[in-house]
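One protein chain is absent from this view; the other protein chains keep their places.
Chains here go by letter, A and B, matching the order in which they are written, and residues are numbered from 1 within each.
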Amino acid sequence: MATVDLDEIRKTFGGSEVLKGVSLQIADGEFLSLVGPSGCGKSTLLRILAGLETQTSGRVCIGGACVDGRRAADRDLAMVFQSYALYPHLTVAGNIAVPLTMRRLSVAQRLPLVGRFLPGARARRAAIAQTVHETAEILEIRHLLARKPGQLSGGQRQRVALGRALVREPAAFLLDEPLSNLDAKMRVHMRAEIAQLNRRLGATFVYVTHDQAEAMTMSDRIAVMMEGEILQVGAPAELYDHPAELRVAQFIGSPAINILPAETGADGGIGIEGRPTGLRALARPVEHLGIRPEALSPCDGDGLIAGRVRLVENLGADLFVQLEVAGVARPVVVRLTPAARPSVAPGSLLRLRADPARITGFDVAGKAAPVARLAEAVADV
Amino acid sequence: MSDAPPLPLAAPRAALRPERTQARAGLLMFAPALVLMLALLILPVAVAATLSFTDYTLGRPDLHWIGLGNYAEILTRPSYRKMIGVTVLYVVLVVPASVFLGLGAALLIRALKIGQTFYKTVYFLPVMASLLAMAIVWEFALHPTLGLVNRTLALGCGTALELWPWFARGCAGGFPLWLGDRDHALATLAFIGIWQSFGFNMVLYLAGLTAVPRDLYAAAEIDGVRRATERFRLITWPLLAPTTVFVVTVTTIRAFQVFDTVEALTHGGPAKSTYVMIYAIYEKGIAQNLVGLGAAITVVFLGFVMLISAAQRRFVERKVQDR
Partner (left out) sequence: MTHRFSARQMLAHLVLILGAVIVLLPFYVMVSTSFKSPAEIAAGTGGLFGAQAPIADASCLNLGGSTETCLTRPVIDNYRQAFAKAPLGRYLLNGVIVTASIFALQTLIAVPAAYALAKLRFWGREAAFGLVLFCLLIPVHAIALPLYVLLAKLGLTNSYAALILPWTVSAFGIFLMRQFFLTVPDELIDAARMDGMGEFAIIWRVLLPVAIPALLAFAIFSVWRIGTTISGRASSSPATAACSPRRSACASSRATSTAISTAR
């Protein structure tokens, strides 16, 4: 078990910089997700951490020791790949045993046929088989040990890939989009299982994904990456409620946050489409307001915004209503309870108010800018 | 040793970088192949290229530089000009037929409900058989009087087949001598070449066909593409393009290299009608010991083959860009 420190990691391919000085500290036993759209550099960062690629500059330290220049195999890390990368010619037991045979047996003992009869080989092989069985027990794949990867379902292959990582008891686990090849139901199931595994083993997990829902549900902390930089690192709730940047706010949460264009007057008062909102900017002028769908609710008065209902999506537990709002390019999404359904027929006018504590302001550069209620404003906007 | 400058500290670390390890392993792994290719293929070509400017013959100690003399001879003497024509004609006869028969066989076999393995095995037999041994058998089969081919054709005399003028002439004046006939010899060799090679192309096309997703045919069906020929034009042919390029390249190069059947059956005759380039290299360089001249033909030959594959590559690259 170990901490992981990435210090000012830069990577250039050809002329383009894919990582622009990334620093990240991961605590011992922490589950950290690297999340971002494809091409943001998160996989490259993971491969540099694994030792499969070398950074152009910067340092990688694991458990306090810097491992730059050390081979991937010598970094005491295990990795689970998107395609599982199981050896197709080996059985499940063989696949799980590979990391151990490569480490615990000498070159001579690994030889086919003769290797078995060398002194010590038998005992070591028995020990490996024992460990493989125990690992299979944990993942509930004992009954699959004799099969080949080709005979397994996606979920089963996923478990075998986890088993191969688990069996080594590494300092940290690296997972590169391990769930993206599974169907939706299996993905939700494995999500919970991987998170449980992390608690149970107490090992450090570094999890790369483009799916913010995975990151939100599994992680202790999330690092949001875009264009080769980490935009924000924090607990899922912190990222959700207090995004440091417009891009983070937009990336985290589904349905996505509503972004309303705003203007800030000389006195700091914030308006939408020329109508005052009852909010004022505390430090810098605010260009946009971000409001989560569940922070909006229908009201009878003027409210914050009003729009015509365009589409109603009924998910059973929730009702997502899309509104056409003047001056806002994208439809505004509101989460309602199914009880509200009769009042939101498509085409009807809906007035909305927002919980001011849950409105985030963003300045012209897209950074979060603090807002507060105007002193003379009424209790609710 | 002690006053050697200390290595820079970064060096041992840098040497262990995964990229460096890979690069080193890569060079190490390619090195044996590189050495052998240079020694066994490139060096002989270089030797041939050098000898092509001389009048060297085996066993004679001295050699004279005669410049482009050998090349001048190849380009001016009609028999060598004919040699190039014969080689190109052979390739033109063999390649399209072999490729399309291979494709046709693959398509037909894949459409079958039963008997796929049987036809695959039968059509692949000639590929596996020794061409030289089979050439002799073909010689028996094509023997003007005793051969199975002409005897079988003779059975057709007196039937409706005589309405075909060529057949009637055969019945009246005897069927062609095939390998002994200057008008038929090259075509007969080409036939044996096709017979021998199309099974290989069939296997390559069968492999290529398995990579065509079945969903595409379903989609085409739904989009209203009903005729099999249209489906072929829309899906099969374009998706087989990489296979076709490979098949055509391999078949062309192999057709250019035809030698065994010529050496076994016709020795370039009759009347030089089957005097292909590789046979000329063999005849001049080895049989007649005109090494310089043989080497010059070798160089011309390699130039030809390279030109063709370069053209093919250009064609492929254009195609890929079109997509």
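The rule is simple: a contact is a pair of C-beta atoms (placed from the backbone, for glycine too) under 8 Å apart; a residue touches a chain by one contact, two chains touch by 3 or more.
Small disclaimer: the values here were computed from a predicted structure and weren't measured.
The omitted chain makes contact with just one of the residues B:Ala185, B:Leu206, B:Leu240 or B:Ile281: B:Ile281.
Residue B:Leu108 is the one among B:Leu108, B:Ala168 or B:Ala218 that touches the chain missing from this view.
Checked against the hidden chain, the listed residues B:Ala72, B:Val92, B:Leu125 or B:Ala311 yield one contact partner: B:Leu125.
If you put the hidden chain back, the residue from A:Pro99, A:Gly228 or A:Pro356 that touches it is A:Pro99.
Against the chain not shown here, chain A presents residues 47, 50, 52, 71-73, 77-79, 81-83, 85-90, 98-99, 102-103, 164. One chain of the complex is left out; on chain B, the residues touching it are 18-19, 21-27, 29-30, 32-34, 36-37, 40-45, 47-48, 51, 58, 101, 105, 108-109, 111-115, 119, 122-123, 125-134, 136-141, 143, 146-149, 151, 180, 195, 199, 253, 256-257, 259-260, 264, 278, 281-282, 285-286, 291, 294-295, 298, 301-302, 305-306, 309.
Simple rule for what comes next: only the chains that are shown with their structure count from here on.
Chain centres here are Cα averages; for chain A and chain B they lie 55 Å apart. Those residues of chain A whose C-beta lies close enough to touch chain B in the complex are 51-54, 68-72. On chain B, the positions that touch chain A within their shared complex are 12-14, 16-19, 21.
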